[in-house]
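Got a structure for you, written out below as structure tokens; questions coming shortly.
Note that this complex is displayed minus one protein chain, with the remaining chains in position.
Lettered A, B and C in written order, each chain numbered from 1.
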Amino acid sequence: MKREKKPVINRALPGNESLLRQLWNDPMGRAGMIGVGLVILLAVFAPWIARFEVGKMNSKARFAAPNATFWFGTDNFGRDIFSRIVYGARVSIIVGVVAVSIAAGFGYLFGLIAGFFEGKAESVIMMVMDIIFAFPHILLALFIVAVLGKSIVNTMIAIGIVNIPVFTRTVRASVKTVKSTDYIANARSIGLKKMAILFRHVTPNILAPFTVQATLALSGAILTEASMSFLGLGIQPPDPSWGSMLSDARKYMEQAPWMAIFPAVFIIVTILSFNILGDALRDVLDPKLKL
Amino acid sequence: MRDYIIRRLLGLIPILIGISLAIFIIMQLIPGDVVSGILGIEQTPELRAMWEKKLGLDKPLVEQYLTWIGKAVTGDFGESFRTGAPVFPEIMSRFRISAELAIMGCIFAWIIALPLGIISALKRNSVIDRVVRVIALMGVSIPNFASATLIILFLAKGFNYHTPVKYVGLFENFGTNMEIMVIPAFILGSVMAGSVMRMTRSSMLEVLRQDYIKAVRAKGAPERVTIFRHAFRNSSIPIITLIGMQIGSLMGGTVVIEQIFSIPGLGQYTLTGINQRDYPVVQGCVLFIAVLYVVINLLVDILYTYIDPRISYN
Amino acid sequence: MNNLLEIRNLRITTLRGKSKVLLLDKVDLDIPHKCSFGIVGESGCGKSITANAIMNMLPYPLSISDGDIRYDSRNGEVELLKLDKKAIRAIRGQEISMIFQEPMTSLDPIFTVEMQMYEALAFHHPAMTRQEMRDRALEMLHRVNIPRPEQTLASYPHQLSGGQLQRIMIAIALINDPRLLLADEPTTALDVTIQAQILRLMNDLKEQNDTSIVMITHDLGVIAETCEEVAVFYAGQIVEQANVMELFHHTAHPYTLGLLQAVTSLGGESRMLYTIPGIVPPGGQWSQGCRFADRCARCTERCREAMPALTEISPGHKCRCFLNSEEVEA
Partner (left out) sequence: MSEQKRDILLDVRHLQVYFPIKSGLFKKVVGHVHAVEDVSFTVARREVFALVGESGCGKSTTGSAILRLIEPTGGEVYFDGENLSALNEEQLRLKRRDMQFIFQNPYASLNPRMNVWQLLSEPLKVHFTLSPEELKNRVEEMLARIGMTPDQLWRYPHQFSGGQKQRISIARALITHPSFVVADEPVSALDVSIQAQILNLMMELQQEMELSLVFISHDLNVVRHISNRVGVMYLGSLMETGNTEEVYRHPAHPYTQALLSAVPSHDPANKSKHIVLEGDVPNPASPPTGCPFHTRCAYCTEECRQAKPQLREIAPDHYAACHHMIKGD
């Protein structure tokens, strides 16, 4: 009987260097890397890239259309939109990264416990995850912020909490798949200790779906933050956020459309880039899924 | 089959208890306390004691929870702090509006996504496929509020068109109601459309590779039969699962969309509640939406058993 | 047309990245009427894709780059590769049927056996009534020795065993009395006692009908048990073709000999098994000379430089090897 089973989860990629190269060679992967790279550059070098102090108002230059001084124009307080967008990138990335780290950290731990040790712990963990999952993302995040109070820290915590279940599920499912593979049975038959199996054999093999999930969750977290800020329940003024900039713009849509267009474009491009990168990463890490 | 449904219904109970507990626990985290929130600067010890008694805050936590949940099952979600009106009837009347929006959104999403997803899978790596994949990616990547703002801007600048501000019910004036709802519903559906398109494509591709599809073709089946009777039906299970899960984000999306388009639905009610710290409203809306999500997903699970005979057999 | 099926110069390519890779290289094959014809070879030799090409059902990204396939249908001779979609569908399941390696996955899991059998009839006889279809389906289940046919009709595939499912697949394949049955590794996924059942069934059905069978397998034992004529595939080519007796008793090609020795030495005296060194060169890595050269004990300089042609070395026995004929592939 010749039934060749394909190896589960991934075919190994020796080293990360070749992973990046593979991503770069894929047109979508390259587009995603460039997009994400640019946003990260904006975030990291915001103080050097921004042309004006971020909160600086200028009553003489209210509603200035894009020009040589104010590249993206100014808003109702005469603040430079370009500078606010640059700092907004910083806020988006920080909120995204912190929230996803919270989610990924807890999700990884819970998923590993549920998948590897099974039994009662698994039942309890998965029940809690199902409960969290029953609340729409944005609604639960809003609810948490409404109760804890509006602040950047609470926004990050809220987005982090709502993203825990998806990581738990991903990690648990991957651990279970890996656990049932022959190479784990093989590791047991060699006489490896349980912990050695967990860290040397299971963990490296679930990194691929985990990384993909993290990339996609980053785009989701940035989106949630922007939505919350748009509704006035996320990042609070005077901190710049793309979501709240867009919300402010709605009142002046007719006279200053640039107030809406630039933040909208940056939100869309950022989320799109992360999604494209996530897709490309999945294709590279898991050729089986590439259809 | 009946056993399966009963089993699933029983399985629902711990989840529902968990949901209500989660909401109750989060409510306990409110900094300061509810009463000072209501009374503001007018508080006197007498008024305070009166409100605490009225809200049952003088009782132990367990009793507070049981009282709340006991009332909730009978449809008593308490009264709004701001208006004093009972919350549950308000939720129900506003839910009708949100449901209309959500259903229209779903219909838009399916009409666009299912055919495009199928075509994309059948013609994979063609120009059509690439275009569809880009559209789908845009769908999942463009936030509701961004596309809504841009569309409003575009309509205003380009056509000097403004969506009606005052909401008119479906049965009051069908035409006006549609005029109000079409654009929001379309935007609401676009995220779902994107993910359903992607899922349809990948699920169809997976099924099209199966041996039984080859066997159906070998029997001399017309493509129409192969694709719809066999391939699409088999690939519909992950698609339906996704749709069930998307109901949650759809309800979340109404919060944003209703705010932008001034539609007095459940989402707007929730948001107003949150902004005004009107806790019975928030608590009631969140509980209602979470339960709704769980119930819809139960229906989805039951739907599976009609599609796939293997499922009810465990 | 003397034969039921004539394949000429068939080439099949696949896409690897953006480049085309040859998988089947200029294959000529004649399947006579009322014949059981064996195609044997290891995985990747091109035997299965040949069958799929006959049905015009090559999966993406495989495609036919050259060649033609003529078939002697009930309504006269047709060129299978030139038929439009509608015409080829009329051939599939009615003139030419196919059964597959994995019976467990070859039936649609969400429909009953009944529906899947009726379907095979309805595609070609839309006027048939339900009762007629039921009678025919039951008759076929009887013929393939399914116990309790009525109950089986109402079953879903997951309720049946692999052996039963393969019988049902055979019943479906033969339900319209096709003239050619393509059997792609029909017993590979089955246990040896179930394999014996299925092979006996196929032999019996062949006696009863005028159907020609093309048996595609990697197992020389299955060939010896069921076939009259055999073609041996290696790396996308036919390397030897003969009557089954001739092939087993007067083996000419070193590869065929190797395959036979590998299995027969299993029962033999020597504790060491006969082995063919190395591995089958995959598509895209074929040399210009004989493709078996690197693994052949009797390889010469010439074998590496030129490709031997498939030539007749005795009546009805063709071989592609310089040991038997000096002829070079054009």
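Definition applied: a contact is a pair of C-beta atoms (placed from the backbone, for glycine too) under 8 Å apart; a residue touches a chain by one contact, two chains touch by 3 or more.
Predicted model, so just to flag it, every value in this text is computed and none were measured.
Engineer: Which residue among B:L10, B:V62 or B:V165 touches the omitted chain?
Structural biologist: The missing chain is touched by B:L10.
Engineer: With the full complex in mind, choose from C:K34, C:K85 or C:R200 the residue touching the hidden chain.
Structural biologist: C:R200
Engineer: For the chain that's not shown, point to the residue among A:P27, A:P47, A:G105 or A:P204 touching it.
Structural biologist: Answering carefully, the residue with contact to the hidden chain is A:P204.
Engineer: From the list C:L15, C:M245 or C:V328, which touches the chain that is not on show?
Structural biologist: Answering carefully, the residue with contact to the hidden chain is C:M245.
Engineer: Considering the whole complex, not just the chains shown, which residues of chain A touch the missing one?
Structural biologist: So the residues of chain A touching the unseen chain are 1-12, 14, 181-183, 185-193, 196, 200-201, 204-205.
Engineer: Under the stated touch rule, tell me which residues of chain C contact the chain that is not displayed.
Structural biologist: Interface residues of chain C facing the absent chain: 42-43, 147, 161, 163-164, 191-197, 199-200, 218-225, 227, 244-245, 248-249, 258-260, 262-267, 271-277, 279-280.
Criterion: only the chains that are shown with their structure count from here on.
Engineer: Farthest chain from chain B, going by the mean of C-alpha atoms per chain?
Structural biologist: For chain B, the chain whose C-alpha mean is farthest off is C.
Engineer: Based only on mean CA positions, could you tell me how far chain A sits from chain C in angstrom?
Structural biologist: Taking the average C-alpha coordinate of chain A and of chain C, the gap between them is 51 Å.
Engineer: If you average the CA atoms of chain A and of chain B, how far apart do the two points sit, in angstrom?
Structural biologist: 22
Engineer: In chain C, which residues are in touch with two or more of the other chains?
Structural biologist: Answer for chain C, listing residues that touch two or more other chains: there are none.
Engineer: Could you list which residues of chain B touch at least two other chains?
Structural biologist: Counting only residues that touch two or more other chains, chain B contributes 124.
Engineer: Report the residues of chain A in contact with chain B in the complex, numbered from low to high.
Structural biologist: 127-128, 130-140, 142-144, 146-149, 219, 223, 226-227, 230-233, 243, 246-247, 249-250, 253-254, 257, 260-261, 264, 267-268, 271-272, 275-276, 279, 289, 291
Engineer: Taking the touch rule as given, give the residues of chain B at its contact with chain C in the complex, in rising order.
Structural biologist: Going by the criterion above, the answer is residues 124, 209-212, 214-223, 225, 230, 233-234, 307-310, 313.
Engineer: Looking at the complex, which residues from chain B come into contact with chain A?
Structural biologist: Residue list for chain B touching chain A: 14-15, 18-19, 22-23, 26-27, 29-31, 124, 137-138, 140-146, 149-150, 152-153, 156-157, 201-202, 205-206, 248-253, 255-256, 259-260, 270-271, 274-275, 277, 282, 286, 289-291, 293-294.
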